[in-house]
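Only one protein chain is missing from this complex, and each of the others stays in its spot.
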Amino acid sequence: MSLETSAILRVDGLVKQFGGFRALDGVSFSLAAGEVLGLVGPNGSGKTTCINVISGLYRPDDGEIYFDKRPIGGLASYRLVHAGINRTFQVPRPFPTLTVRENVEIAIAYGRRHDGSVDADALLAQVDLAVFRNQPATELNSAQQKMLDLARALATGPRLLLIDELAAGLNPSELDRIAGKLRELARSGIALLVVEHLMGFIDQLTDRIIVMNAGKEIFEGALAQAVKNSHVVEVFLGGEDAA
Amino acid sequence: MPKMLHHVTLILLPVVAAFAILPTVYSNHLLLFNFMIFIMLAQGVNVIYGFTGYLPFGYVGFFGAGAYGFSLMVIHLQASPLVALAAGAAAAVVLGLTLTPLFRLSGAYFSIANLAAALAVFQVVSNPNLESLTKGPYGISLSGVFDPTFAYGATLAILGATLGLVIYLRNSRFGMALQAIREDSISAGMAGINVVRERIIAWLLSALIAGLAGSVFAWYVSVFYPETVFSGEFTIFAIVFALFGGNGTVIGPILGVVILYGIYNAVGISTPQYFQLIYGALIMLLVLFLPNGLVSLLRQWGINVP
Partner (left out) sequence: MLVYSLLAGLLFGLYFSLIGLGLNLVFGVMRIVNLAHGDFLMLGAFLAFWLFTLISLNPIPAIFIVFVVFAIVGLPLYYLLVPRLLRAKDPEMLSFILFFGLSQVIEALATIAFGTSERSIPGGELGRAIVAVASLLTGHHVENGPVDIFGQTFPAAWVASGIASGIAVLLVYVYLYRTRLGYLTRAVMVHREEAIATGINVHRVSAIAFGIGLGLASVAGVFAPFMLGSITPAMGVEVTVTSFTVIVIGSLGKPLGTLLGGIIYGVSYMFMQSYYSSWANLLPYVLLVAILLVRPSGLLGRQVRRA
């Protein structure tokens, strides 16, 4: 596992435990700008915890996280957002009493520090939600709320985007469109860490993947190699759907 | 911002004007004064609960701090009333700053801790050992600055400022951020909002409002005991009025005060237990059936409330 010197994100020996339970047990990897890294594994393997720690929701118990060579472990979420990190949520969390547009506006107003302002409507158009701009966020269906979540994350101008199980509940054409958008974001230089269950989505999207189990990495490399790895196959025999 | 101006003319000016004119036709000025005080306190609760979701069960602590800040300035430094008002407000804000660690606690714990803190302040202020400083349990008497007319005028100004502040919160991005924090503080963090700092600002603003209310109360009545200005009734009424009217809006607390405090003065003063029964039952019914207050009912009927 070579340490990318041009890595925008480097995670080193990350540990997170809850009571006696080690959700993350010494995770290390790195990610370069414009690269798409997939994070897969059975339920409870620590994928979402990994995102939660990197995005500031939890404080790591041990290990370090470097963003642009600066240590960021333990910083509050808003500081990470200002530095250029953002994420989507597995179950979207829009602000219920704000409109769709206001949800994006507030992220632009408070989250965008490093470059000029961007138009809320333009962002909404990017995720095909422009027509809903004045409706309360709660009136969107779940797929639309996921898109709003993505727009909110993009509104803060991130250079690293952590995607938490975006694919669930989307139909194939929506999946294609989203995968296309995410690849576009990667081409524009944003690093993507994509946590996913749906292998087909991962296949379309990622350059390499990391397989996790019980808080540890058990494989890193191409998806094609992963499916041939006996340990990986064994770990997944609890039943994830390979699309 | 045009919307703010709209709300100012629609709400702020009529309310302040009403309280400015009513004394000329209605002789019970103390009652009018109390109405203004409760509107301020309910708005103060609104700022912290409606906009950040924390319920200040010890809110009267700021009111009392304001009253004593004002009084001590007058007694020990012979300050003029306006200077003393500023001192009372400052005292409340300082107390608020001291209590900011409480925000590490969630929901009910914060409320109880806040209540305990207010009770502690009361115990300290009314302790006979501190008689030389605070006059202990024997109460304050400010004969020198007694000037109900001037005090009433100051109250009008403070009322206007309070309403102005809430209108600002309702229409500004800062207010939107507070609402976001209230609804989902984690999501708010990921929108780049410094949750801790914004919450503290709202808290201190809320403390400021109560502090000013307490200061001007001390000025207006000029004679009071510690129990008067640290009475849990101020907190309870302010919370009930704000809950009843509905939080997160400008109109809600005003409605709550006008209706409930109005009822209180019409029927409840002589039999406080019956009023207590009514608002106790009212709170329970509200929580079970209308947790967002009157304004949520109005919203259901399609009326968009400022």
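Which chain is which? They are A and B, in the order written, and residues in each are numbered from 1.
Here is the rule we use: contacts are C-beta pairs under 8 Å (C-beta built on N, C-alpha and C of every residue); 3 or more make two chains touch, one makes a residue touch a chain.
Since this is a predicted model, take the numbers as computed values, not measurements.
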If you put the missing chain back into the full complex, which of the shown chains would it touch? B
Which of B:Thr134, B:Ser185, B:Ser215 or B:Thr249 sits in contact with the chain that's absent? B:Ser185
Among listed residues B:Ile11, B:Ala91 or B:Ala117, the absent chain is touched only by B:Ala117
Candidates B:Thr9, B:Ser80 or B:Ser106 - the one touching the absent chain: B:Ser106
Interface residues of chain B toward the undisplayed chain are 53, 55, 101-113, 115-117, 119-120, 123-124, 127-129, 185, 232, 236, 243, 273-274, 276-277, 279-284, 286-288, 291
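Everything below uses one rule, namely that only the chains that are shown with their structure count from here on.
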Any idea how many Å lie between the Cα centroids of chain A and chain B? 43
Sites on chain B touched by chain A in the complex: 173, 176-177, 179-180, 183-184, 186-196, 248
Sort out for me which residues of chain A touch chain B in the complex. 55-57, 76-78, 81-82, 86-87, 89, 93-98, 102, 105-107, 109-113, 152-153, 155-156
